[in-house]
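Submitted below is the structure of interest, expressed as structure tokens.
The block that comes next holds subunit A.
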Amino acid sequence: MNELLEILTDLHEDIDFTTAEAIFDNKIIDSFDIVSIIAEIYDRFDVTISAEYIVPENFNSAKALFALIEKLQEEN
Partner candidate 1 sequence: MKNDNRVNYIRIIATILIIVSTLYLLTRLMMPKYDIGVIEGALVAEYYDEVKGHDLIFIGDCEVYDNFSPAVLWQDYGINSYIRGSAQQLIWQSYYLLEDTLYHEKPPVVIFNVLALMYNEPQREAYNRMSLEGMRWTPAKIRAINASMMESEHFLDYVFPLLRYHSRWKELSSADFTRMFKKDKVSHNGFFINIGVKPAINVPEGRILANYNFGAKAMEYLDKMTALCLENGIELILVKAPSLYPYWYDEWEEQVKVYAKANGLKYINFLELIDETGLDFMTDTYNAGLHLNLTGAEKITHYLGEFLLNNTSLADRRGEADLATRWEEKLLLYNREIERLSAGLDVE
Partner candidate 2 sequence: MLFTSYEFIGFLLVLFISYYLIPKRHQWKLLLVFSYLFYFIAGPVYLLYITATTITIFFFALKIENLSKRKDENFSGDKKVHKALIKNKKWRLLLFALIINIGILAISKYTNFAIANANSVLRFFGVAAEKQFGFRNIIIPLGISFYTFQAVSYLIDVYRGTVTAERNPFRFALFVSFFPQLIQGPISRFGDLSKTLFLPHSFDRIQVSYGLQRILFGFFKKLVIADRVAVGVTEIIREPDIYNGAFVFIGMFFFALELYADFTGGIDITIGVAQVLGIKVAENFRRPFFSKSIKEFWKRWHISMGTWFTDYIFYPVTVSKPMLRLSKWSRKNLGTALGKRIPIYLASFIVWFTTGLWHGASWNFIVWGLANWIVIMISQEFEPLYNRFHNRFPRVKEQTAFKLFQIIRTILIMNMIRSFNYYRDVPLTFRMWGTMVTERNWRIVFDGSLLGLGLSMADYVILLLGVVLLVWVSLKQRNGAVREYISAKPYWVKFVIWYGLFLSVLIFGAYGIGYDASQFIYNQF
């Protein structure tokens, strides 16, 4: 989780991702950010988030995103 927070904070220093909600819906992270995040996750967690998972439910908070990573890790 901490590693994920690090990835996110690298992109937007001014946001506290431990509490931030609806970061996708409110356009705090844009499409370029999402791509960077997915690339970082691939790099560090060895998890591929394919396009079908890029939906608000998965990207609205760090928590949701982490849950997604865990789920995908399990499936592998």
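Inclusion criterion for the candidates: all candidates are chains of the complex that A comes from, given by their letters.
FYI, contacts are C-beta pairs under 8 Å (C-beta built on N, C-alpha and C of every residue); 3 or more make two chains touch, one makes a residue touch a chain; residues count from 1.
Note that the structure is a prediction, hence the values are computed from the model and not measured.
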item: Neighbour of subunit A by the touch rule, complex-wide, chosen among 1 or 2; value: 2
item: Candidate 2-touching residues of subunit A, taken from the complex the two chains share; value: 27, 30-32, 34-36, 38-39, 42-43, 48-52, 54-55
